[in-house]
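In what follows, a structure is listed as structure tokens, so that the remarks can point back to it.
One protein chain is absent from this view; the other protein chains keep their places.
Note that the chains take the letters A and B in the order they are written out, and that residue 1 is the start of every chain.
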Amino acid sequence: MREALEGSLAIARAVALTKPDVVAAYPITPQTHIVENLSRLVADGNLHTEFVSVESEFSAASVVLGAAAAGARAYTASASQGILLMSEVMFNIAGLRVPLVMTIANRSVGAPLNIWNDQSDTMAVRDAGWIQLHCASNQEAVDTTIQAFRIAQETDLPVAVNMDGFVLTHTMEVIDMPTQEQVDKFLPPFEFAGALDPANPRSMGTLVDPSFFPEVRHSHHAALGKALAKIVEIDAAFKKVFGRAAGGLLTVEGDKKAKVGILAMGSVIGTMLAGLEHYQGEVGPARIIKLRSYRPFPAKALREAVKGLEKLVVIDRAISPGLGGLLGTEVSAVLSTLEKAPKVYNYALGLGGRDIPETMYRDLLKTIEDRKAPRFAVFDADLDKLPPEDR
Amino acid sequence: MIEYRIHGRGGQGSVAAAYLLAAAAFEAGFTCQAFPAFGAERRGAPVMAFVRIDDKPITLRSQVQAPDYMIVQDDTLLLDPNLINGLKPGGAMLVNSRKPTAHFAERFDTRVVAFPATELAVEVIGKPIPNTALLAAFLALTETVPQSALVAALKGRFHGPVLEKNLALIEKAAKAVEQGAWKEMADA
Partner (left out) sequence: MAKSDTSKRLSELRMKHGRPPASPSEPKAERAATLREAQPRFRGLESGHRACQGCGEALAARLVMEGAGPDVMVANATGCLEVFTTPWPQSAWRVPWIHSLFENSAAVASGMESAMKAKGKHTKVLSFGGDGGTYDIGFQALSGMLERHHNVLYVTYDNEAYMNTGIQRSSSTPHAASTTTSPAGKERMGKRHLKKDLLSIIAAHHIPYAASASVAYPGDLQRKVRYAMGVEGPTFLVIHSPCPLGWKHDSAMTIEVARRGVQCGLFPLVELERGALTNIMPIREPRPVADYLELQGRFAHLFNKNDYRAQEELDHLQALADHNIETYGLRGEGLDPVDSTGAGHVRRGGPLAGRS
């Protein structure tokens, strides 16, 4: 049913529809409304789950690890510093191949303290071995959350559903909320073959020495590779039940014949589409590539999506100081095998919640018209605000 | 697409007002988007919230820099003349104030209506929370979204005595301003 809902409330309700056995979370801006809404659902008797109010994100991640390892459908949510505090456990969850779901309400990472949206948190754990999906709207976030539970249990991998903090979590918009019947039809009960069970005792997380460690890592890498097809397959299955898909690995939008492209993850896609509508007369049309699956990285689909492009702007919502953008660097790397790879311009935008206006579309495309346009920049940084020695 | 910017102080319910306006627009058949310019501020600090309504899906997610309408919940915020920056030419501003409309009309080069929403709220619901009264007055001025949609939105958010009092409040507030005064702009 279509409703006007705040993103966080919609996510809490979506999580409730998946009937999780155990939910553990610790509040942090801008994820707080998700935990609060889940607590409210529990308090009002609308969600029957073991809700564990932990004393830190570190324990939140550990609790869902233990719960899922013991055979329970488990969910947590966090952001920013919380993700970094969890990071050790996140590597562990993935390394143990424990299927569970987490929402990341993307926010910058301090210092300096900043509570606003960018994607530094999720990029900081990109090598943890999780499936990392990005959502461009609250509808996608709701749908991806429900899909994530199925992806997790069909791949034995944890899934992080990224949604931009504030820009999505605190935004009320029209969302088609799934019904319980639909979700029950789409999402089977939780099953984890490797779960701890006294009837069939099993040791998890043993010491693995060099004679087998590379093989463990390979199998983890291979599992993420195989997840590519699963993500597509489950999105298609979702469409059958709900009548809409959530973006597969990536989606090509905007002008599909354009020679210039913009690739990004998350809510900035919407603003780029709005910019295209308003400014294509001025700077020309662009193909807008919405990357949904950051891990596993869909190299093949990406090479397909950029065919015919001469220039590609890759928007990073985070920065790897001393390198530039991680997404931009990775996109360049996978496109480097193409005979006619587009020239990649990698720009970090909207760091720490800097508003990304509609005019950004125009400004980006104008900039790359110049042959000497920088290949990387913190695009919206006003260098005049810095002392000369810091520019 | 119509864009709105709501200014207020922490505790006055500016974000709630944005959500209610969006929810009312949704009830009236529009697509909507509402979000705060969230700060780390505490009670009393200036806050902003934004609303967009349209009859097709809204993709733009930037803050509203050039609103068609502004709602100002605390007239002391207008001591900063830059508050009104970005308001579209031909736009309009509703101000919660005990001062007469003329006071603001002299100072700001835009259409403006002043309306003592806090006093009305204190009178009807016993609390100095002006947001629902302002929304009702605003809807009466623009007539983009009918009052019945605001009633439906309020019913989705409040229950019991709080709802009853707010319904009484918006009925009074809607009658306190000139019906449809800004209508032609909303249609434009």
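Just a few scattered comments:
The criterion applied here is as follows: contacts are C-beta pairs under 8 Å (C-beta built on N, C-alpha and C of every residue); 3 or more make two chains touch, one makes a residue touch a chain.
These numbers come from a predicted model, not from an experiment.
Among the displayed chains, contact with the absent chain in the complete complex occurs for A. Taking the complete complex into account, A:52 is the one of A:25, A:52, A:246 or A:269 that touches the chain left out.
Shown as candidates are A:70, A:299 or A:334; the residue that touches the absent chain is A:70. Contact with the omitted chain, checked across A:37, A:78 or A:92, is made by A:92. The chain that is not drawn here is touched, among residues A:197, A:282 or A:304, by A:197.
Although one chain is not drawn, its touching partners on subunit A can still be listed: residues 21-22, 24, 49-50, 52-56, 58-59, 62-72, 74, 88-89, 92, 96, 196-198, 200-209, 212.
By our rule, only the chains that are shown with their structure count from here on.
Residues of subunit A that touch subunit B in their complex: 3-4, 6, 30, 115-116, 166-167, 170-174, 267-271, 273-274, 355-358. On the side of subunit B, the complex with subunit A involves touching residues 18-19, 22-23, 25-27, 31-36, 38, 40, 57-63, 65.
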